[in-house]
Each structure stands twice: as C-alpha cells, then as structure tokens.
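Heads up: the structure comes next, in structure tokens.
Complex shown without one protein chain; remaining protein chains in place.
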Amino acid sequence: MNILTWGRNPWGQWILTHISWGLLWAALFAGLAFLVAHASYMLLSRHRKREAHETDAMEAARPDLPPRIARHSLAARLFHWVMAGAMFVLLFTAFLPIAGVKFPWVAWHWMAGLVLTGSILFHIVHATIWMDFWSIWVGPSDLPELKAELMRELGHDVAGPRPGKYPLGNRLYHLVIVLAGLAVAATGLTMLVRIRTPFLTRNPYLLSDASWGFTYVLHGLAGVSLVGLVMAHVYFAVRPEKWWITKSMILGWITRRQYLEHHDPQRWVAR
Amino acid sequence: MADGTLVGASYVPADHVAKVTGRAKYAEDFRAEGMLFAKLLLSPMPHARVRNIDASAALAMPGVKAILTASDVPDQNGAEKALTNEPFYAGEPILAVAAVDELTAAEAIEKIQVDLEPLPFVIDPLESLRPGAPNARLDGNVWSAPRPPAPGGGPPAPAARETVKWTQEDFASAGEGQLPMGRALEEWSFGDLDAAFKASALTLDETFVVQSTGHHPMETRSAMAYWQNGKVYLHGSTQSVAFTQGIIAGWLGIPPSDVVLICEYTGGGFGSKGAGAVSMAIPALLSKKANAPVMMRISREEESYIGRARTNMSGRAKVAFSKEGRILGLDLFIVQDSGAYGPMGDFRSGGNAASLIYQPAAMRMRAINVITNTPPRSQQRSPGPMQANGIMEPILTKAAKQLGLDQVALRRLNSPEGKALYGPPLPNGQRRHITSAFVKDALDRGAEAFKWNERKARSGQRRGSKVRGVGVTVGPHGAGSIGWDSIMTIRPDGKLYVQSGVGNLGTHSVMDLARVAADVLAMPWDKVEVVWGNTSKSLPWTCLSVGSQTTHAMTRANHAGAMDAKRKLQQIAAMDLGGSPDDYELGGERVHRRGSPGGGLTYAQAARRAIQLGGAFDGHAVPDDVNPMTKTSAAALAGLGLMGVAKDTYPRDGDTYSFVIGFAEVEVDVETGKVSLVDFLAVGDVGRVINPRSLMAQLNGGSCLGIAHALCQKWVIDPQYGLTLARRFHYNKPLTILDVPANMEAMALDMPDPETPVGARGVGEPPVGAGYGAVMNAIADAVGTDVFRRAPVTADIVLMSLEHGKRMHEPLRAHL
Partner (left out) sequence: MAVIRDVMPAFELLQPASIADALELLDRHGPSAWVLAGGLDSFDWLKDRIKRPSVVVDLSGLAEMKGVRPRGEGLEIGAMTTLTDVVRHPMVQQRFSILNQAAEAAASPQIRNQGTIGGNVSQDTRCWYYRAGWSCYRAGGNICYADTPQAINREHAILGADRCVAVSPSDTAPALVALDAEMVIRSKAGERVVPAEDYFIGPGTDITRMNVLRTGELLIAIRIPGTWAGATFYFEKVADRNVWDFPLVNVASAMVLSGNTVQRMRIAVNGVAARPLRLVAVENAMRGKARTDDALAAAGELAIQGAVPLQFNAYKVPLLRNLVKRAIRGAEGT
C-alpha cells in the first residue's frame, strides 16, 4: 500500500497531494484490532485491584475528605465535550465521503475545525492558569509508576506509586492526542485559505506546492491517527471498570472511595 | 493603364472547383513511400531550461525511428528556432519524434523524460515593467530601439534586448485605470504639441487595451518533407511561395537551390504564414535524420501555441480637439507585447496609421516593446493600424459626443486627402506621403448607402430592453510595394503562360494578377495558364503576400512583363512584316498592323519566331535588373516561347495606402449586456478593382475579423502557471457566421491610384480596423462612451458598466 498520494501540478511536476486513503482503513483496522486485543486481555488478565476491605480501611483513615472529590471543573468538562463533539463532526465529515457516503461536508468540517481550535486554545489558557498544569504530562519521574502499574497488570501487589490525578494511560493518551490535535489544527487552519470562508481571501497559491503537500500529508496523517485514538478513547470510556472516570467527566466529581481506591493521595492532593 | 475586359470583371478562378469539391491537396493530404509521422513534445512551462532529455524508453519502442532535438536544428543567429533547449513560452516545441504512425509517436512522446529547470517568467507586459519584476528572457525584458544601419551596408545587426523597469512613481502617477507611462525606448514627434493642447477646446486622455488573438487559419501549419538527390521536397503551407524558398533554406542551413517547396493551396494564414512557418524545418530535418519522408500534422492544440497571434497593445492617447472637431495634437503612448520572440514592429505601423488617418497637426509617438513568456506573435491582418483604431476610436467617438458633432463629419474633417503626409519626420525634416487617398469620397458614399442619418436618428432610443447605436471608422493599411519581377511566355500552342510566385492563400490574387498581363496582351482568359504553387516551376522574384501588397506589387510587375512581351511581339512582327514595331497592335490573338485585324502573325507563329530568334525574344537573354531568382527561372523557361520578363521599374511618388470605411449599427440589450450587430457596410478606397467578387469577399472577410475582435475573440493565459487557457475555439471564440448580419454589404470607390499603371491597391488589411472600430463605436453610441476601454466588448463588460454606472472591468491586465 502506498502511504502517500502524488499528483502533478500544471507544469507536470510531481507534487504531494495527500496521504493515501488506504491509511484510513488501516487506522480503522488498527483501532479495532486494539479494542479486540485489549478486551480479550481484560477478560483473561489477572489485573490486581485493591480488595474492598483495603479501600474500606483507607476510607476510614481519611474522614477529613468530603464524600465527593471534585475532579473536573465545569469549564474543563465543557471543554472536553465541546472538543469531543467537534472531533466527531470533523472525523465523520472528513472520512464518510471518502468511505462513499457523499454529502456537502466542507462547511461542517471547517466550522467544526474552528470550534475545535477555539476549544484547544481555551484549554491551553485554562489549563495553564487555573489547572494543575503538570498533572497531565508524563516525564522520567513517572517511570516508577509505569513499573508499578505494569506489575499490577501482571497480578502482583506492589507498593509503588499509584496514579496522581490522571492515570498514566490517560496521560500518555493526552500526550499523543496533543501531538495529533495540534498537527491537525495547525494544518487545518492553514488549509482554510484553500477554501471559501468569510475570514480569508481564498488563495491556494499562498504556499508552494511542496509546502502544501507537506501540510496535506500531515493533516491526513494526524486525521487518520485521530480515528484510531478516538476509537480507543471511546472504548475505554465505555468499559465498565473505567465508567467511574467517564462519569466524572459528566458530573465533575468522584466519590471519596474512588479517589482513595485509584489515586495516590500524595500525588493528587484532594481538597 | 491596361485597357482590357478582364480587369474589373468577376470570374471563377481555375482552382475553385478543386477547392469546393475537396480535390485540392493541402500539405497534409500528401503521402510518400515509407512516410513517417512526427509528433512534438511541447514545453509545459512558460520559461525553462532543458537540463536533460532521456528518450531511451521512447527509442526502444518498435516503430519509433528518430528523435530531433534543438541541437539538430541550425542556429538562426539568435532568432527563433523550430526546436529549443530554453523554451520561452508554454507550448514551445522541445523535440520531435518520428514514428510509423501518429499513435506510436504520441506514445513515444509520453515515454520521454525531459528534465526542466523552471526559470523566471512574466505573462503581462506591464507587470514586466514593474520594479523588481522578472524578465521574460534572461538578458532583458524589452526590445531595444533598432540601431541605425551600419555605414556602407552590411548585414543588419540582430535585434538587441535590454532591461527596463519603470519606477513605482511611474505606476502610481498614472491615475486610476490609466496606462502608466515610464521610459519609452522609441519616440518621434512633429509639430508643436504644447501649443496644440493650449489651443484645444477639448482634451481627452484615455487608455485602451487591445487584445491579442490567435491567427488560427483553418489549415494548421502542417508540413511533409522528403529528400531526393540532395534536395529537400517540402509540402508546406505558406502565404508566399517564391519568397518562402529562401527562408526555408535558411532554417535548414542549405542553399535555396536545394529547396523545392510545393504549396498549391493554403488554408489561410492571416499573416501567420507570411513566409511559411519555422516549424516546417522539423519534418525536413527529421526526414534527413530518419532517411524517410516525414509528415508533421499540426493539431489545433499545437496551433494554439506555435500558430502565432496578434500583438496586444495597451495604448494611451491624449488628444487635443478644436471646437470644430479638428485634431490639433495627439500624444500617443503604446506598450506593445511582442510575446516570446520578435521584435514585432506593429506599434510603428500603428503610430504611422494614427498619424495618417487622423491627420493630427502635431503629434508625439512613444512606445516600448515588451517581451513576455507568451506564445509568439506575428503580423496579423492589419498589424498595428487595427490596434491604432482600437486605441483612438473611443476618443473620437467621445469627442464627437462632447463637441456635439456628427461621427462621420468628425472623421471626414480629420481624414487624409490626396498625397497626405504621415509618420515620423525624416532626417531632412520632411515627412513621408502617400500616393493617394479618397477617404472623404468614401465617407460620403458610405454615409449615403448606409442611410447614416436615418439610422443616427434612431440611435440611443430604447425599445424594450434594446438600444441601438451607429458607428463609423476609417481603417487604413499600407497597400503595396514595388520593384518585383514577372515572367510570362507565349508559346507555340498560342497560350499565355504566366508564372505566379504568389501563394494561393484564399485571396485569388494568385490568379487575378495574370489577368493584368492577359489584358495587356489582349489574350482571352481561356488561353491563359497560370503556373503556380511549386518553386521548381520557374517562378519570378515575387513579393511576400503580406501587408496587402500583392495586388499592387504584382499587377505592376505583371504589367511590366506583359509590356515586355507586347514589345517583343511588335518587334517580331515589324521584323517579319515590315514597318516599325509601333505600327503593330494586338488583337484576336494576333499581332497585326493597326487597323488590320486578322492580318499579321498569330501568337503561335510569333512564339515560334521568338524561339528561332532566341536571345531576349525567348528568354535566353534577360534584363540585368531582374533578381537572380528570376534569371534562374527565365533560364529554365528559355526557348519555350516568346518571353516577357521584367522588373517593375514604374515610378511611384509616395507610399501606397488603402482605406476602408466601416459603418456599423448594433443593438444592445441593456438587461443582458449582449450586443448584436444589425448591419454593416464596408466601403473601400482601394484603387482600381481587379476582381469585384474577390474584392467584396476581402472587404467582408476582413471586416469580420475586426468585428470578431470587437465582439468576442480573445486569448487567455493563466498568470500563475503561464499556460494558455483558451486553447479551443469554444474558449477563444472566433466569430461565427451567425454573429454577423446576413446582409453584410461592401462596396468600392473603384478610383484608380495615380501612382501605379494598373491603378490597383491592396485591400486585405484595412477592413479589419474598420470593422473593429465601427462596431465598438456603435456600442459606445448605444450605451455610452465610457462603458468600456478594452476589447472584446462582451456582455459582462457592458452589463457591469450599466449596472454600476462606471467601468468595472479590469483596466490594464492583458490576456483575459
């Protein structure tokens, strides 16, 4: 399978036009394969969870905590769902026509793209100023947690650190989605100049053929990556053992018990 | 003057049946044993350098016989070659492939890898003059003014290029929609222009953009060639047979005597095939390389690129009028686009034409001749004068309205008369003059025939959504050269054989001219054989059939040759029958004593006597002053009969010009902007009429080209990639038969020019400017003199101006 699609400019020179749409099917397949693999694994795994009595003990030790621990502010939740909505509109308007479902998609796509971009900008500002900015990032200091979590997956009971506010998987996912999201938004914003919008004078000649080719390929690669990433995200969101997290993204809080069971109170100090 | 019955009478030329039945063979109809077909690889870029050509895959194909590249084509001293390694326009041929058939050749082309390095390019002439803008050629963006000829003759220096950029200030100070006027490279003037503008009652300063248009003759520039015993036999398409032989020799780098050009029929040229086409060298050189005959059929697509086009001009004219409408001063500035090659001199003939037909008391002419990476230009039917009509006529129409004068009266007041002066001052301070003009008579005759006053009365009145308007324009053009040769023989079969080196380009002059000789020799037309269409058929030194010169030039030459033959007939008769030659006259196919028809010698007897006498009588001796080509041809024909051979040495006082007056009535639909031409009349001041039917066809046909320029025909190039967009007829929109009125009328004054023995002047070109100007003036009369300043005047231009109350069209950009 070709990864890239080449075309010719009017001078007959080869130019990159976009990724090969075969990659869309590859991303869908990869996403599905991951789901199947993960679901099978979960059925068979010996994932080490805290026993109920352990959690009971912890809860008893921390009567100072309120019964509901605020996990996501209203602003953060609004951002998440607006972004999610925009992302779905973007993905469906981008890929349904390629899959053969024809409809006028461009206006929906660029409007959703602007919503997504706006929400990302909001999120960056919001997260920088009002949120615990570093809580979502991963770094070398997370290696012990990685090790501990892996051991727990294998059924061992280890003492190592538990997740702070965001589980490690969450944070890794965030990292990837930041990369894909920024790439798709930046290229998408550039591509706005290729179509007719109220904001810009259409000028497909703004960049050179080579720069446009790079932009289209990056947009496409980020786009198909997002197909896989979103599939995985939705999958985890609806898994029963993760449902409490999903619920927190709707309601904004988790129970004291959930807080103590899944998080390291040292690393995420609830107030 | 010849006094016979043939000149002035319509007839059916001998080649007509072949033409209308399809029996006539044009270049692409010929076949030869083992003939290959050539296809061209054209540059996809407007300016590039060929870094490498990889033709290995193509050459490996069965059926592919040879490839010709620029390195196989002899150098042309800097001028355009048939193939190039530095294409200056998109569509310029880079190489040619010869294969067993066209399909194979085309497939071979697709297998060739040409590595091209894109170079800077410019499409719009004004853009090229902006500060920092790219040059169309690496060594310049404009053509330098011609250098004065070297003292003592010598070959003319090749045209030079230089870089000229105007300043931001030049562009900024032009005024909205007006042509900027920076440094000009050519300039001349006469009279006191400042005084003229001071004394004027009305001064107008307007810019007009004349479009480029492809020639697109119905027959493209196809050619077939083969070599036999060291000579190339070339079936091509040219407007001028005799003259083209030497030109082809130059393209091939061989002596003219090794070129045999066969071109009995030419499917039109309109100036694009004046002396053939440089692309004719390709099948000739490929044929040599492949050692087989090669046919190169040029497709309409290719014709769009290599088929030539009119120079577009942006002109700005500032004109001072007296309150009576007399043009006191004219300050003319022209930016000409010569395309990728050249230099074209259209702007010079345009300036001359403006000085002639509007007779300004004072004038300054300035011009700059820009090179662009657009397909090459050549002279197109009325090159220059038509553009001058386009630039000047809107101003005259506006002036007439503002001064409250009649449009015909204004043109009449400023029209040339008799030996009118024109052009720049000569070194001696004098200006050149023309042989004759009867423009005022033509305007009067035309106004009456067109019922000008009646139509004028209803112009401007709205009926429903339609408004009518009338317009008039004087179209001028140079109309004849002098000094060419003729050869004719009266043979023992009693017939007159007239050698015609003229091309058979649809004007009938190839035949018409022989009628002058027949009249002088009192020869019935059915006893006249015209020998034409093949340079091996002993043709005389003949003018190019361009610039409307053939009828004038070759009636003079044929008259001279016929007078020579007549004198020889009289001498033979006097020798054999006594008396002096002047005692004899011609009649009844005999040379006989005055007053004794039926006596004397028959032409057949005289022809036999001429052969017996030899020497000058049968062509064994020819006058010293004829051209070497004529001498060679005469030598080949010597001994076949009584020969008339002479150079035209008749005196001429002045330069020959013809004039055609166009009268047009249009109807404009103000709700759609659509213009319909209701009526058109062309009146020719073109000297004595040789062939009335052919003349009317020229007046109507030439007018139609001008009407096409006014209404629809265009040339469009995308500026981003420099590629031609209007490649097909439904895009570039030449005129159709339904765009002109069914009853187009034409007439001629039939007033002989006093400076030529037959009285005839050329006619091909002046109707073009007449049609162009008259139709545009009629539109302006109907909907307003400020509605448009570019052509073609299409519905969008008219509708938008009417809708917004001012011009909305792009004012200066070329090639839209």
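Which chain is which? They are A and B, in the order written, and residues in each are numbered from 1.
Rule of thumb we're sticking to: a residue touches a chain if its C-beta (ideal position, glycine included) is under 8 Å from a C-beta of that chain, and two chains touch if they have at least 3 such contacts.
Note that the structure is a prediction, hence the values are computed from the model and not measured.
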| item | value |
| --- | --- |
| Sole residue of B:31, B:51, B:147 or B:300 that reaches the chain not shown, by the stated touch rule | B:300 |
| Candidate in contact with the missing chain, chosen from B:194, B:625 or B:671 | B:671 |
| Residue among B:10, B:56 or B:465 that touches the chain left out of view | B:465 |
| For subunit B, the residues touching the chain missing from this view | 39-42, 44, 102-103, 105-107, 109-114, 299-302, 464-466, 671-674, 676, 711-712, 716, 718-720, 723, 725-731, 733, 735-739, 792, 794-797, 799-800, 803, 808, 810, 816 |
| Positions on subunit A where the hidden chain makes contact | 7-10, 12, 17-18, 102-107, 194-196, 201-205, 212, 216 |
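Operating definition for what follows: only the chains that are shown with their structure count from here on.
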| item | value |
| --- | --- |
| Centre-to-centre distance between subunit B and subunit A (centres being mean Cα positions), rounded to whole Å | 72 |
| Sites on subunit A touched by subunit B in the complex | 9-12, 205 |
| Residues of subunit B that touch subunit A when the two form their complex | 44-45, 116, 118, 718, 720-721, 723 |
